[in-house]
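Excluded from the complex is one protein chain; the other protein chains are retained at their positions.
Up next, chain A:
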Amino acid sequence: MATLADSFLADLDELSDNEADVLEEENNDVANMEEDIDGDLADIETLNYDDLDSVSKLQKSQRYIDIMQKVEDALEKGSHISNQGMVLEDDPEYQLIVDCNGLSVDIENEIVIIHNFIRDKYRLKFPELESLVHHPIDYARVVKKIGNEMDLTLVDLEGLLPSAIIMVVSVTASTTSGKPLPEDVLQKTVDACDRALALDTAKKKVLEFVESRMGYIAPNLSTIVGSAVAAKLMGTAGGLSALAKMPACNVQLLGAKKKTLAGFSTATSQFRVGYIEQTEIFQTTPPALRSRACRLLASKATLAARIDSTRGDPLGNAGKTLKEEIHKKIEKWQEPPPAKQPKPLPVPDSEPKKKRGGRRLRKMKERYAITDMRKLANRMQFGVPEESSLGDGLGEGYGMLGQAGSGKLRVSIGQSKLAAKVAKKFKEKNYGSSGATSGLTSSLAFTPVQGIELTNPQAHAHQLGSGTQSTYFSETGTFSKIKRT
């Protein structure tokens, strides 16, 4: 908006008389009121020039004054049915709404700045108050009420704060480390509080005005969430197009407050809802479905805002259909689940068993896999009778274990995975263990052959190769000689 940018420039230059930067609507009343406001300006300037004004300039800016004036006029005029034929952007009322949105954001920022100012000044008197009362306007009111009083039983905070907080504040005040403020500092603080409260009322007025025009500005959005909430959302977002650009998750959180803990449990604290909480639809949903309803509302409201920002549906029909959708969905959630049907058993062996795979299963299988020693014992050399545990072919056969030509003098059991797992399990029970070797390893030595055997270890490395490998085209195999008969 060119005019908005210009008015920002006006703020920067601090030219208070530059009327050309303001909206082009002629309003004779503005010119009359300006003189009065200029008089007020002079008074304010002389009061607390150095501290407050250096940080808070909004209330004296021309833009602020003009817009406030127009808002008050419009509020007095009542509902104004504007010319439908005009394109929205040229309608001066729409311009005003847009400015109001920007202004409400600015007022909010201004309030935060003033709150910081008050807090810094009041810290000398009552430092703990800022952590007990978070909301800037409430803080300002409390500060104004307490003033320089040291004994909080003389101060009546009823109506300003919830009673629980009042109690906490009173108790903290009795043990506070603060000291009473000097008179001029106190005066400045109270003035800052007044200004904050004035800004707050101004913001309320602006919101009221926007709310009354909401049905015209954003019909679809107001159908879904109601005009008050729609106005608040627009105000916080900073305009209809800004609201439309936001993702729905952000819209859900617009206006969400931070809860004061003050030692209370967070178990009952509600999930993060903003202004959406105040909509009629939200209030009428049962508490169990509230978080889902909030998300649904936020997403549909965002859709409606997007329709409105492009003026796609000036009559508000899209809003009505969206609202119907929302109602239907919430009804559906509340339906009881369908009755359980008794299912007949499936045909046996018709569904193949789900075989799992992957690293975990492989590692598990490794624990029970056949070890190298067992493989050797299972095989036999051709034409050579195997040794057995009881001798003479009785007892368990040893197969290739320890045979001449296997290339190994000692066949040691490699640490099997199963043994490792069992060893780990019983590690704590081995109190007197030296820890050097696990009790489950052993090495066997078979030396049936007299003398020393020296063989090339690599020659027999392939002996235990996997049985699936073809030896016909083996890379390590040698030629075989077949005798002619």
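Here, a contact is a pair of C-beta atoms (placed from the backbone, for glycine too) under 8 Å apart; a residue touches a chain by one contact, two chains touch by 3 or more; residues count from 1.
Just so we're on the same page, contacts and distances are computed from a predicted model.
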Identity of the absent chain, which is to be given by its UniProt protein name, from "GPI transamidase component PIG-T", "Thioredoxin-like protein YLS8", "Glutathione S-transferase" or "Response regulatory domain-containing protein": "Thioredoxin-like protein YLS8"
Omitted-chain contact residue, chosen from A:183, A:349 or A:392: A:349
Residues of chain A (touch criterion as defined above) contacting the omitted chain: 342, 344-349
